[in-house]
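One protein chain omitted, others in place.
Right after this comes subunit A.
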Amino acid sequence: MAASESSRYLARSLPRAFVPSVRPQGFCVRRNASDQASSRSPAVDLGELESTGALLPGASESEAVKSFDPAALAKGRKKQLPRSRYQFRSPKYDRGPLHPHRPPPPSDPSSRLYVPGPFSLPRVDQTYQSSVASDILTLCYVHNPPGFKPPQKSARLRTWDDSSPYHKNRPLRGPRGGDVLRLLRKPITFNNIPKIERITIHSYVKQAAQENSGWLHVAGMAVQAISNSRVETFKSKTSVATWGIVPGRDTVSVKAELRGENMLHFFGKMVDIVMPRIKDWDGVKGSSGDSSGNITFGLEPENVALFPEIEVNYDMYPPKMIPGCHITIHTTAKTDKDARLLLSAMGIPFYGKMVN
């Protein structure tokens, strides 16, 4: 068996060894685009480049640059330019690739879908890139000697044992002890270091159903103020008899979903301004989390009022109507343990028993 297998290898690999190679074998000089660029003498290429950029402080102060004034140029023009020179309206609908007028891509400022940004380089992101990510990578490193093969794990979905003819073509069974398939946690390497993906701010205002919609308006304004993004409103899905809430009738909650720059600025404000000022607060409970890397905690109304956007303008909010909210931090970590490692490195304190 073994002999036949090895001779099979031999039979396969021998012809390959004797095939004349396209490249000359004697000296292996592999050339890449990068070393091609570096091998050329720099003086030849750099002569073509401008020595100073327009953005640098010592930019060229030529006559043309000094006298350039687009506003005066436009005012001094006797005849109006043809409309096509200064006005472009994107067609409203994309009628397909064969249509003569198609809207520009959403990244084009003239597109109707264009969203400006980013406007800054958030501090939280810089901290993450410069110190947190590399520390997490070091902490999560697991050393395996070369040639180590992890022990085989059984399949996550179990097969039927074919003891009955009715097992044929049945879908696979779920795992033992419950039918929830947990996320697979792969070893953390340089390309899957956990990071914050998005933050959801959610506020359930029961008085919006009991009293008037003013509660919901104030809650929406407060959440918009602290998050810098539009909120969505939601109707109740469940019936709460004690509060008189009927599913499908009462609009009771607002939610804002933050990504990118908004999320990072919100996270920074929450960790550095709001959390240190919350009185008698231990931190986020260690048992919080949905066991797939998303951590949720709540803020009381008096804590929400500590956000600087609300604090500077506190008189404008009816003080009783400032909402509390639930904040969910969605991370790319696959387990709560990794998510907690990330968040505690970014400055969120945890307390109590850590549950995964």
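Heads up, the rule we're going with is that contacts are C-beta pairs under 8 Å (C-beta built on N, C-alpha and C of every residue); 3 or more make two chains touch, one makes a residue touch a chain; residues count from 1.
As a working rule, contacts and distances are computed from a predicted model.
Chemist: Can you pick, from "Trafficking protein particle complex subunit", "SRP54-type proteins GTP-binding domain-containing protein", "DNA replication complex GINS protein SLD5" or "Large ribosomal subunit protein mL46", the UniProt protein name of the chain not displayed?
Modeler: The correct option from "Trafficking protein particle complex subunit", "SRP54-type proteins GTP-binding domain-containing protein", "DNA replication complex GINS protein SLD5" or "Large ribosomal subunit protein mL46" is "Large ribosomal subunit protein mL46", the UniProt name of the unshown chain.
Chemist: Among A:G96, A:P109 or A:G178, single out the residue that touches the unshown chain.
Modeler: Residue touching the absent chain, from the options given: A:P109.
Chemist: Which residue among A:G117, A:P150 or A:G248 touches the omitted chain?
Modeler: Once the missing chain is taken into account, the touching residue is A:G117.
Chemist: Specify the residue from the set A:S134, A:T159 or A:Q210 that touches the hidden chain.
Modeler: Touching the chain that is not displayed is residue A:S134.
Chemist: Considering the whole complex rather than only what is displayed, give the residues of subunit A touching the chain that is not shown.
Modeler: Looking at subunit A, the ones touching the missing chain are residues 2-3, 6-7, 9-10, 12-14, 16-17, 53-57, 59, 61, 65, 68-71, 74, 86, 109, 114, 116-121, 123, 126-127, 129-131, 134-135, 138-139, 141, 143, 145-147, 221, 313, 316.
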